[in-house]
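I have placed the structure first, in the form of C-alpha cells, so that the comments after it can refer back to it.
All protein chains but one are shown in place.
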Amino acid sequence: MPIDITMPRLSDTMEQGTIVKWHVAQGDAVESGDVLADVETDKATMEMQAYDDGTITSIAVPEGQPVEIGTVVAVMAEEGEDAETTPAPAAAPAPAEAPAPAEAPAPAEVPAPAEAPAPPATPHAEAPKTRAGHVRISPVARRLAEEHGVDITTLQGSGPMGRIVKRDVLSAVGATQETTASVPPSAAPGAPPTPAAPAPAAVVVQATPVARAAEKKPADLTVSSGFGLQSHSEPLSNMRQVIASRLVESKQTIPHYQVSMAFDMDPMVEMRTTLNDQLKSHGVKLTFNDLVLRCCALAMYTNPLMNASWGGDHIDYHGDVNVGVAVSLPPERGGGLVVATIRNADRKSLRAISEETHVLVDKARTKGLTVDEMSDATFTISNLGMYGVDNFTAIINPPNSAILALGAIQQKPVVRDGQVVVGHEMSVTLSNDHRVVDGATAAEYLVTLKDLIENPGMALV
Amino acid sequence: MPMAREIEFREALREAMSEEMRSDPRVFLMGEEVAQYHGAYKVSKGMLEEFGPRRIIDTPISESGFAGMGIGATMLGLRPIVEFMSWSFSLVAADQIMNNAPKILYMSGGQFGCPIVFRGNDGAGGQLGSTHSWCVESLYANVPGLKMIIPSDPYDAKGLLKSAIRDENPVFCLESERLLSIKGDVPEEEYVIPIGEAVIRRPGTDCTLVGFGRTVYFCEQAAEELAKEGIECEILDMRSIRPLDLDAIVTSVRKTNYCVVVDQSWSFASIGSEVAAEVHKACFDDLDNHVHRVHNDDVPAPYSHDLEQEMLPHARKICEAVRSATYNA
Partner (left out) sequence: MSTTTTPNLKAHEVPIPELDVLKSWLLDMLRIREFEVRAMQAYQNKLAGGFLHVYNGQEAVAVGCIAAMRHTDPVITAYRDHGHALARGLDPKIGFAELFGRIDGCAKGKGGSMHFFDRDNHMFGGHGIVGAQCPLGTGLAFATKYNDEVINGGKSDSVTACFLGDGALNQGSVHEAMNLAAIFDLPIIFCVENNRYAMGTAIDRCTASGDQITNRAVAFDMEARTIRGMDVIEVYREMTEIVEWVRSESRPYFLDIDTYRFKGHSMSDPRKYRTHEEEVEFEANDPIDKLSRYLTSSKLMAEEDIKAMSKSVRSEIREAVAWAKQSPVPDVSELHHDVYADVWGPFTGTSLPRYMLEKRSGEGGDADGA
C-alpha cells in the first residue's frame, strides 16, 4: 500500500511548513530514519525523516512551496508486494522503528521504547499502512471508527489508494443488520454481492462490483515513476549545520580509535523475558537498551578513567555517571538527532532507568527536550541494532571521551562448551578519545561490560 | 389528493397561468407565438380565446425588447409572464434578464421589485444542434436576485408555476421540450408548491442522487439498474434551484454517505459543482467519498442523434458514477 508522507508539525505554533530541500527524489529507495527533506517552519529549519522503508513514488510538494501541516508532500511505496507474507520480524522495524534506544530485532520484539504509536499486534504487517493520524480514510469512515472505537491503523483500506472507507470500518465493527442496510452490497470486502451479477455484456451494468474492485488493487500499487534523479544543491537546515560542525570538530580534533567485542546475549535475552513476564502486571517493560545502559553505567563505576573529558591542559574526571542516549527524531521534531541524558545512571534501578528513558525519548519525539535534559552526559550509547546492523563505529560526542556503538542482537552459530550451537550475540564497538583513554583502559572497560552483560543478574543489584 | 386526473405537463403549465390570470388581472402572458399560434409548443393553447389579445400577447422576435418590456411593466405593478420559445433565445435578452430583472430592487434601494416570470424550454430537445440546446440553469442561477424552478412532472409544474406567478421576485421557470407531453396526476383542486423545496422521488439507503427537471428521469432509469446490483439510490428532485433545498440533500447524504449530482448543464462552474461544494461543506464528516457529478459532456450540443444522446447525463453515466462513488466500480 502506498504510504503518504505528510508535512509534519515541527513546532507548537507551526501551521505550515516549507520544504526547503528534498533529499530524496522520485524512485529513490529510502529507509526508515533517512532524512527525506529539510523543512522550514516558522521557527527554524528542521529535518523530516522517513518512518518506513520503501521507494518514493512521487513528490507532491516542490521545494519552496508552503503547505499546511498534514498535507501529503510525498508518497512512498512499501517494499515489494510481500507485506502480507513477510513474517512479523522482518516487518517489525517498519512501523515504529525507534532509532535510538538499544533494541534488537530479535524475534517478536516490539521495537522501540517509545511505544506510543505502536499498533496493536496485528498478524499482518500491512496494517499500519501509514502512521496513525495520517491514515487515508474517508470522513465518515473516520467518524464511524471513532464512534465504534475502531483503531483505524489496524484497518486495510479497500478504497482507491488504500483509502479506508465506511464498509471497512463497518466490517471491522462486525456490522449489524441495521448498519449494513446503509452499506452498498459489496461493502464487506471479499463478500460477493448478493444480487445476481448481470452478464458483462449488458450495456449499463458491467462487471460485478467486487470483481472490479479486486482487479483494480494491483494497479493502485503501481503509482510510480516519471522523473529521474536531478542534480541540485540546497542550503543546510539549522540542525544539519549543528550536526555537521560538531561531528567534524569531533572527528578532526579527537584522536579516535575503536575497540570491539562480541557479547553472548543468551543470558540477557532469557533474563529479560523472565523479568518482563513478571513485571507485566506492573506495566513495566524493560528493553535491551535499558539493560545495556545500566550495565554501561555500572562498568563505569569500576572503570572511572572512562568517565572523563579532555580539558585542553587537563582531564576532568566526573563524579557522576550520566549516560547519554542518542535519539533520532521523527518528522514532527524535524528529524535529526538529540542525546537524552540519564543522570546518575549507575545509581538508578533498572526500573527507574527504563521509565526515565521511556519518558525522555517520548518527550524528545513529541515536545522536545529541555537543555538540562540534553546536557552533562559523560558517556554516550548509540544503538542501530534495530536495523540489523552487525556493528558500526560511532563518532564521539564531545566533551565525552567515549561512545559505545551497539549492533544487533543476532542469532548465530556460536561455540559453547566446544559445541557449535545457535545463540544470541551482540557486537559492540567502543570509540575512544586517545588523549583521555588508552587502549588497555578501553579494553578493560569492555571486559567489565561483557562480564555484566553475560551475567546480567549483577546488573539487577 | 381527491379527484386525481392525468394531464400533460404543458396542460399543467397552462392551467397554472390561466388560473392565476383569472384571479389577478395584473398577470398577462407575452412571447413569440403565444397567442394565435397557441404557443410554439402549444402550452398556451386556448388562452387567447379566453383572455383576449390584450393579455395573451404575440410579440415580434425581439427577446431583448419584450423581456425588457415585461420588466419595465413590473415597475408599475404588473405581473408579466414572459415566454421564451426556448431559453436558448433568452441569451439575446441576457442584459435585460440578468442585469435588470434580478438587480432592479437592489439598484433602486428597495423602490422597485420585479415580480415577473420568464419561462420556456431548456436543454436539449431533439437534434436541435448547438444554438438551440442551451441549458441555461448554471448560467443564470449564478445571479443573485432571481429565483429558478425546474419542475419535472405536471403536478410540480403547475404548483410551482403558480407560486412563481405570485412571487414578488423574478422567477425563471425552466421547462423541457422532452417533458411537455408526459402525463401525470394533477388534482382539480387548486394548490401551490412552495419554491425552494425538494422532494424525494425514490427512497433509498445507499447513495443520494440529486437531479432536477429532465435529469430526474435519467436518475430513475439509473436507479432501476443499480437496484438490480443491490445499490438502492435515493433520488432527490430539487424542483427549485434558487433557493436550493440544501437541507433535503444534507438529510439524505447523512443517511447514505454518498452523493451523485446529475445536472444537464456543463460541468464547469455549474449547479452540479455548487451542490458538490455545499455537500462537501455541510456533510464533510458524513461522506465516504467525494461527491460525484454527472453532466452534459463538455461540448456544444451535437446534431447527430446518437452523439446528442451520448452527450446527455444519461443513465449509464449515472450508474458508473454511483458505482464509483460507492466503491463498487
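As written, the chains take the letters A and B, and residue 1 is the first residue of each chain.
To be clear about the criterion, a contact is a pair of C-beta atoms (placed from the backbone, for glycine too) under 8 Å apart; a residue touches a chain by one contact, two chains touch by 3 or more.
Remember, it's a predicted structure, so these values are computed and weren't measured experimentally.
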item	value
Visible contact partners (per top-of-document touch definition) of the missing chain	B
Contact residue for the chain not shown (choose from B:G68, B:G230 or B:P302)	B:G68
Touch residues of subunit B, complete complex, unshown partner	25-26, 28, 54-55, 57, 59-60, 62, 64-78, 95-96, 99-100, 104-113, 115, 144-145, 147, 167-169, 196, 243
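Heads up, the rule we're going with is that only the chains that are shown with their structure count from here on.
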item	value
Rounded Å distance between subunit A and subunit B, as computed from the means of their C-alpha atoms	60
Parts of subunit A lying in touch with subunit B, wherever the complex brings them together	138-143, 158-159, 165-167, 181-186, 193-198, 203-205, 209-210, 212-213, 216
Residues of subunit B that touch subunit A when the two form their complex	205-207, 222, 225, 228-231, 255-258, 284-289, 315-316, 319, 323, 326-329
